[in-house]
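Shown here: the complex without one of its protein chains, the others still in place.
This part shows chain A:
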Amino acid sequence: MKLSDLKLNLDFDLELDDSPAESMALLPALPGRGDSIAGKMLFLIVALLMCIGVVVVYSSGAGWAEQKFSDPQYFLWRQLTFAVAGMAMIFVVGAIDYHIFRKISKLFLFVSIGLLALLLLLKLVHVIHGAARWIGFGALKFQASDLAKYAIIFHFARLLSEKKAYIKDLHDGYYPMLVLLMTVVALVALEPNFSTASLIAIIGFTLMFIGGIRIKYLLATALPLIPIAAVFAIAAPYRVARLVSFGGGEKEFSYQVRQALLGLGNGGLFGLGLGASKQRDLYLPLSYNDFVFVVIGEEYGFIGAMLILLLFAGIFVCGIIIAKRAPDLFGRYVAIGVTFAIVFFAFINIAVSSHLMPTTGVALPFISYGGTALLFNSLGIGLLVSISRYRKKVETMERAQALLESKGGVL
């Protein structure tokens, strides 16, 4: 098994002949086997989250599924299918060499920008009404912004690793990345999907910050962005309504927020028990999706909610360990980007559910119903696993080669 993987990786390596030599060189190894443990832990946590997701989505979505599709198990089978597919995705991606994403990152980014532009175009010619967010057909529909998010992570990781030597330079280091990021963010914001656009921007800036861009440049960009964002935020009535309902007194809370709080509060410390959620009985809209955390808090109480939070914190810690021990800079930045994207989205979702933030349409990674988002996140986790394994793989390969050479064999 390992040998065949190895072979596959070797093939890739052979193909990647145009890659700059420096990125292929390994960063110095840190003592201990932290990366491989972190990779396994990560895999375990994600598997656990997916299982919780399947159970909770079934529990919370049965009523809605019954009402919408006349089949209470509608969400169960779909979520289960996607969870299995997600696992498979982690296995496959975890086994391949993550450098392939480095090679295709530019293509990946341009495809996403193209898709986002296409969506806007279709919206302009009135083929799509309302928010132009989804692309694809049938079960394989995905949010173009999900794709763009990962494209930004991959390409930024590549750029940051390539520009390492002159990253503090404004013109060569910062501007090209800012232009790319702003292009994607603007396109997503125009869908319109303001909250996701903001989150992608935050991910982009975070990556740039980690990658070593001068803080004064980042601040100089962020400061004018804030008034722009404010104007944009009050440009659409629904956004204003959300903000008012967040800032105002309890009377002004929106229906969703009130129901969310009610559900969490009713759950109390220990929760109502598995399948005992009442909010899911059509009180709480999107109880299987954006507000799935409420059902968790209601059924399993504060303890259950804390478990979910800690699992995501665990992902963060594993991700950081993997990043610190990454074999090269590309891997490091990808690891940080992916980890941050997943955990940050999760925290945002939980913050919205518990009324710490105004309502945004962000799903809870691995738990919320939604197939393609789960697959994208699995891809990210797969990459983390792949990064955590890479160093060992290379060592194994080197040892194998040395063995072969010592025996005088031919390659």
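Note that a contact is a pair of C-beta atoms (placed from the backbone, for glycine too) under 8 Å apart; a residue touches a chain by one contact, two chains touch by 3 or more; residues count from 1.
The criterion applied here is as follows: contacts and distances are computed from a predicted model.
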UniProt protein name of the chain not shown, from "Dihydroorotate dehydrogenase electron transfer subunit", "ATP synthase subunit b", "ABC transporter, permease protein" or "PASTA domain-containing protein": "PASTA domain-containing protein"
Options A:Val343, A:Ala363 or A:Ile381, residue touching the unrepresented chain: A:Val343
Contact with the hidden chain (one of A:Lys40, A:Lys123 or A:Lys164): A:Lys164
Contact footprint on chain A, counting only the chain that is left out: 22, 25-28, 63, 67, 164-169, 173, 206, 209-212, 261-269, 278, 281-283, 297, 301-302, 305-306, 309, 313, 316, 320, 323-324, 332, 336, 340, 343-344, 347, 350-351, 354-356
